[in-house]
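All protein chains of the complex are present and in place, except for one that has been dropped.
Up next, chain A:
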Amino acid sequence: MPATDQQASFLGRISIRRNQVISVDGNNDQELEDLELFQKHVADRFADLLSPPEEVASTEPLLSISWLRKLVDVFLCCEAEFKAVLIMCREHSQICKPPLDRLIPELMDRAVKALDICNAVSSGVDSVRQCQKFAEIAVSALEQKPMDDGQVKRARKALNSLLTAMTIDDKENRDFKGAERTRSFGRRGNTNSANKERAVGNFRSLSMIVAKNWSASKQIQAMSSNLVAPRGGEPTGLALPVYIMSSVMVFVMWALVAAMPCQERSGLATHFQIPRQLTWAHSMIGLQEKIGEEWKKKEKKGSVGLLEEMQKMEKLALSLIEFADGFQFPGDTEKMEEVASQVAELAEICGKMEEGLVPLQTQIREVFHRIVRSRAEILEVLEHAAKISQPTT
């Protein structure tokens, strides 16, 4: 009976650990120590994200692909540690008692919401990759020496598509079908709007819709609405680690949604509150403020997200389009040098995307699977604990 084997072996491992703890000391010291260590690690990891060492900060700026990869790693580490704390807990019966009988299901609920967000963000990575392809066209066209009208126009067309793709706000993304059906194919006349619509439609079609009316910002809101820190003075037991993990989860999901193109994100900046007196939360709050401000600045413009590379790409694209519009063959040398450096910069960003996007997506997938597995394990513990506390015979 393999399923119960799993349970047996799983719980067996716990009990082994439990026995060890008891044989060493027999009181709660070990648990308290674990919990403190957990808090310290969370604090350290987020401090590192907020203010990394000098040499790292330049190569991994806030909300860059490599920074996000680090963020996701932090989540995975915290999650692993949290599970250890939760599952190694000696008093499993407390899981079925207040306040955990409410907190754990809430955590599970958040986990499910996080899974949808993982899928949405993962499809956002696809959208970014699409932008990368547009940029690559521009780069390869503008790298041609000497530059000529044909190549400049080609680059301009690609950059234009890139910007159109970038400026679609999330709402348009949802109403995509209507726009597509009414699109005009007339080649004469309002070619401009037709072209724009076309690019818009194409971009939209690439990002997967999680579900009709699904909204990333609403999910984040729902995840954080019932997130309340355990009151000081009360014996918290497992309540505190559950709260910490929930905060980490909400924050990481929130940051990913802010960075990557994602379905419906209006009002994302109104973030959840973390009590300031908790030391582990300092850096997280710092990050939250930084990102929140960025978001408020960019939100009105309607953008694909705060991803550092995308922001840079947008600026470069605007500047290069300006250049293309004023380009007269053969082009003046001074200007060409400036353009060459911009093209090199754009190429570098494409390179970073090429390097980092697939691994980032893989990591997000890992987060997904980790959450699925942990959820199953915790539910199992819950079920087991429920059986013990309510014997049927």
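Descriptive notes on the structure:
Operating definition for what follows: a contact is a pair of C-beta atoms (placed from the backbone, for glycine too) under 8 Å apart; a residue touches a chain by one contact, two chains touch by 3 or more; residues count from 1.
By our rule, contacts and distances are computed from a predicted model.
The complex appears with one chain absent; UniProt names that chain "Exocyst subunit Exo70 family protein" among the candidates "Autophagy-related protein 9", "Glycine cleavage system H protein", "Exocyst subunit Exo70 family protein" or "N-terminal methionine N(alpha)-acetyltransferase NatE".
Screening A:Asn160, A:Ser283, A:Gln311 or A:Gln342 against the full complex identifies A:Asn160 as the residue touching the chain left out. Of the candidate positions A:Glu136, A:Glu264 or A:Glu294, contact with the hidden chain is made by A:Glu136. Contact with the omitted chain, checked across A:Leu50, A:Cys77, A:Cys96 or A:Ile209, is made by A:Ile209. Among A:Gln144, A:Asn226, A:Gln273 or A:Ser341, the one in contact with the hidden chain is A:Gln144. Take chain A: the residues that touch the chain left off the picture are 1-6, 8-13, 16, 112-113, 115-116, 119, 126, 130, 133-134, 136-137, 144, 146, 148-154, 156-158, 160-161, 177, 180, 185, 187-188, 191-192, 195, 198, 201-203, 205-206, 208-212, 214, 219, 324-325, 328-330, 369, 372, 375-376, 392-393.
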